[in-house]
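In what follows, a single structure is set out as structure tokens and then discussed.
With one protein chain held back, the other chains of the complex are shown just where they sit.
Chains: A and B, in written order; residue numbering restarts at 1 for each.
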Amino acid sequence: MTDLTELGVAQIRDGVKAGDFTAVEVAEAFNANVAAAQEALNAFIVATPEKALEAAQATDAKRAKGEDLGKMGGVPIGMKDLFATFDVQTTAASHILEGFKPQYESTVSQNLWNAGAGMLGKLNLDQFAMGSSNETSYFGNVISPWRKQGSNAQLAPGGSSGGSSAAVAARLAPAATGTDTGGSIRQPAAFTGTTGIKPTYGRCSRWGVVAFASSLDQAGPMAKDTRDCAIMLEAMAGFDPKDATSLDLPVPNWEELLSADLSGKTVGIPREYRMDGMDAEIVALWDQGVAWLKDAGAKVIDISLPHTKYALPTYYIIAPAEASSNLARYDGVRYGLRDLPEGANLQDMYAATRAAGFGEEVKRRILIGTYVLSAGFYDAYYTQAQKVRTLISQDFQKAFEECDVILAPTTPTPAFALGENVDDPLSMYLNDVFSVPASLAGLPAMSVPAGLSKDGLPLGLQIIGKSFDEQGVLNAGLALEARAQFTAKPEKWW
Amino acid sequence: MSTYRIQGATGEWEVVIGLEVHAQVSSQAKLFSGAATEFGAEPNTQVALIDAAMPGMLPVPNKECIRQAVRTGMAINAQINKYSRFDRKNYFYADLPQGYQISQLYHPIVGEGELVIEADEKAGIPEDKVIGIERIHVEQDAGKLMHDQHPTMSYVDLNRVGVALMEIVSRPDMTSPAEAGAYLSKLRTILRYVGSCDGNMDQGSMRADVNVSVRKPGEELGTRTETKNVNSVRFVMQAIEHEAMRQVDVLEAGGKIVQETRLFDPNTGSTRSMRSKEDAHDYRYFPDPDLLPLILEDDFLEDCRNSLPELPDAKKARYETELGLSAYNAQVLTADVDTARWFERLLAETAKASGKAPAEVSKQAANWLISELFGALNKLGTSLEESPVTPEKGGDLLALIAKGTISGSAAKQVLEIMLDTGDEAEAIVEREGLKQESDTGAIEAEIDKVLAANADKVEQYKGGKVALFGFFVGQTMKAMKGKGNPQVVNEILKAKLG
Partner (left out) sequence: MSVDTATVAKIASLARIKVTEGELEAMVPELNGILNWVEQLGEVDTSNVEPMTAVIPNTLRLREDVVDADPLTGGGKREEVLANAPVAEHGFFGVPKVIE
């Protein structure tokens, strides 16, 4: 019999529907993998095998009665621990939320359960989704299942959705939710040979997702391939009246409309992304991507996104500013950690609780954010950043007058070793150089595994699309995928 | 121009006053959540997940709150901003779960407007005065802390968190406590007319932050202080008086006024510094990224405008010109929307019951309401709202007078009984036999009897002792047990006596 944990979303959905295997068998297989890998990979903060089984039993029962199983019927998934899950600890990988059991379910997770998916557990991440390596989690690093050839050094699975990327790469889950604020789906997907898409801002409801930077946060799927992402995104997305920024648009049938034929499409190659000192392997892969898309029938043109170099600094003003305010609610009064030193007054309690409850990177960003919003600095930093953000967005609009999608690398390097960048926040931030611009413009963007580095580590290519055109992104992703034939998997060592 | 001055040791001082009024918007649900806004509920029972700032919770604005703010703006002839935004005001306090208040700093929904306070000689306001209003913005209320329930803890109740407030910011156009009091009263009147705030100051539905500074006449504006959360017209006036005097004392002693937040103590009528809230407030306002720009469409604005009632100034003018009421009566009847509504129903009922035009019975109705019913209700310690005499019943009573069915004095009796029993006027008149006789034949018969019995006095009257007229009236009324219509009695007597 096939190893069920080698299957992806579509295969499981179809197999369960066809009766090739039961949903319970699938859930049990993945539950076993989750348990076996926990010590080595630390991908989950909490495992919920009973939830996975419960959902699987419900799917099997439905099938017995001949009912519709849903878009994700019988598919167990991992849930990034940024999504509030009813009565299941939700921490954002922070100490300050340790033990917090929401009495509500996020819209996106509820949509997935309604579509027949089950929850394997809550996935580890960078604390409050702030990080690119998963090293800021209070619950310890996630270890990438990938290793360099001939090395046992522990690698970063990317971040912030590092638990998600590691879990999918290590076959602990056929798919997982991620969230992307500046690259937190695409960068970990690239680092682990998985596929992830951040949809247009507003496609997936933010209701019940622990907020990092409200104007940037967007949920999306991480899975083995493009088709699986399309299926899962259909289940996650949709208008939510509880989120004032939610897009009031129908969810397209992305899976059904998938097509790797790019005839008549134009792909833009942004010249500003070709940066000095760029990794030769990445440049080569990018060129290879151009060739593949041409092969798929697309016309390829050079485009210019002149404000690209300002995207990261813009991001590192706006995201911390919003975060400094979004994270003010963690004060030890209504939930989570309270640190009340002897004789402390209310304000002392806040300061002590927040000092004990937030990790270093979170504090750093809160302080930056507080500073850039403070009296006398607001216009120079925040207002200027929002103006530059307008320019960045306009760059894309102009480019999309000439092309349908943009092809770029996802990351400037393959996965780095854990500990490599921790002492230098700036060099860590530079990881998101290719992913941040699309986030600032709210555009759909996807990372597709496209090759291996000379050390045998996965490399990803990024497709950026027009607002609302997830289909264009997915189709270009499919075209790359079909040609890249990326089948590499981390050898099981855990 | 107000003549209000403070006499200091170094001469006269002027007072400059601006008010920031927080008015709770009348709505069923909160500004950004579906929790109820009702006053006086059990602690934390009207709290939605977002009001408690649970992680991942998001605000969605309540249309009614926006509508009421717009209508209020229209009622003060203000500029309505079709583009506005919500901003976050960041600070930490236990009554503010999000760690920020959602408010509007940079782009408020309502811009420049104004209202008129009426001349009031006695209060030192010689003529009508226009007070500028700088802006109205919409924001969230905070929760409530109880300090006296536990020896070492304060208790937090979030029921009020997220209730919609309008902050109505005046220009520093007021120069005496009386003007400030009149402004607040007038604002309250307008809000109640519009229906955007119940104006209930006891329950905190309206409260004012009072900005006060003093200066020598003709000099530059002085440094101001802000006295927070003053919750009655009287207290606002007291706070200004006290604060202005204090500032004069400080300045005349060679000191400086510190720009600070102060607290009003209703028990002593004085203000004191609120140092605890002073520490380094830097609110780090920025546009709330959870909320997009608020764009008001023309048809929405049109609906708002069409739904506005007749406002107090217009109503007062109409009462004077169309209904012929005195300026005083028109002012009294329009000062509160409930009174005006009551009066208009009374007027309609009276006109209907008496078959006369409203303008014919308006003075009678106004006088009766102001001098009879208000007095009676006052004695009973009750309000118009709870009056056992409804406008319908009052109209019936007034129609009985208008038609001559009962006399004015009988009407007083009927009112007393109505207040007591709640019975209909007609039933009381019937039961108590208060109907007056207007049948000329019956009256004439009685008069003939009286004149026949007093032939000597008739002679004396005809001889010039006209004062006896009253005697004949009295005798006739006596014979008729007081029920003769005095007007008819007079007319017939005059005719008979030549």
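By definition in this document, contacts are C-beta pairs under 8 Å (C-beta built on N, C-alpha and C of every residue); 3 or more make two chains touch, one makes a residue touch a chain.
Only a predicted model underlies this, so the values are computations on that prediction, with no experimental measurement involved.
**Q** One chain isn't shown here. Among A:Ser215, A:Thr410 or A:Ser447, which residue touches it?
**A** Only one listed residue reaches the unshown chain, and that is A:Ser215.
**Q** Out of A:Asp3, A:Asp248 or A:Glu401, which residue would touch the omitted chain in the full complex?
**A** In the full complex, the listed residue that touches the missing chain is A:Asp248.
**Q** Which residue, A:Pro49, A:Gly70, A:Gly193 or A:Gly442, contacts the hidden chain when the whole complex is considered?
**A** Per the contact definition at the top, the residue touching the missing chain is A:Gly442.
**Q** Touching residues of chain B against the unshown chain: what are they?
**A** 27-29, 33-36, 42-52, 54, 60-66, 85, 92, 94, 145-147, 149-158, 263, 274, 276, 280, 282, 284, 287, 291-295
**Q** May I ask you to list the residues on chain A that touch the chain which is not drawn?
**A** Missing-chain contacts on chain A: residues 99-104, 200-202, 207, 215-216, 241-242, 244-245, 247-248, 307, 310, 313-314, 316-317, 324, 328, 331-338, 340, 344-352, 354-355, 358, 363-364, 366-368, 370-372, 374, 377, 380-381, 383-391, 393, 425-426, 440-442, 467.
Throughout what follows, only the chains that are shown with their structure count from here on.
**Q** Write out the stretch or stretches of chain B touching chain A in their complex.
**A** 49, 52-61, 88, 90, 92-94, 97-100, 154, 156, 282, 284-286, 288-292
**Q** Give the list of chain A residues in touch with chain B in this complex.
**A** It is residues 83-84, 90, 92, 97, 100, 102-104, 106, 206-211, 213-215, 241-245, 321-322, 324-325, 327-329, 331, 333-335, 346-347, 350, 370, 373-375, 378, 382 of chain A that touch chain B.
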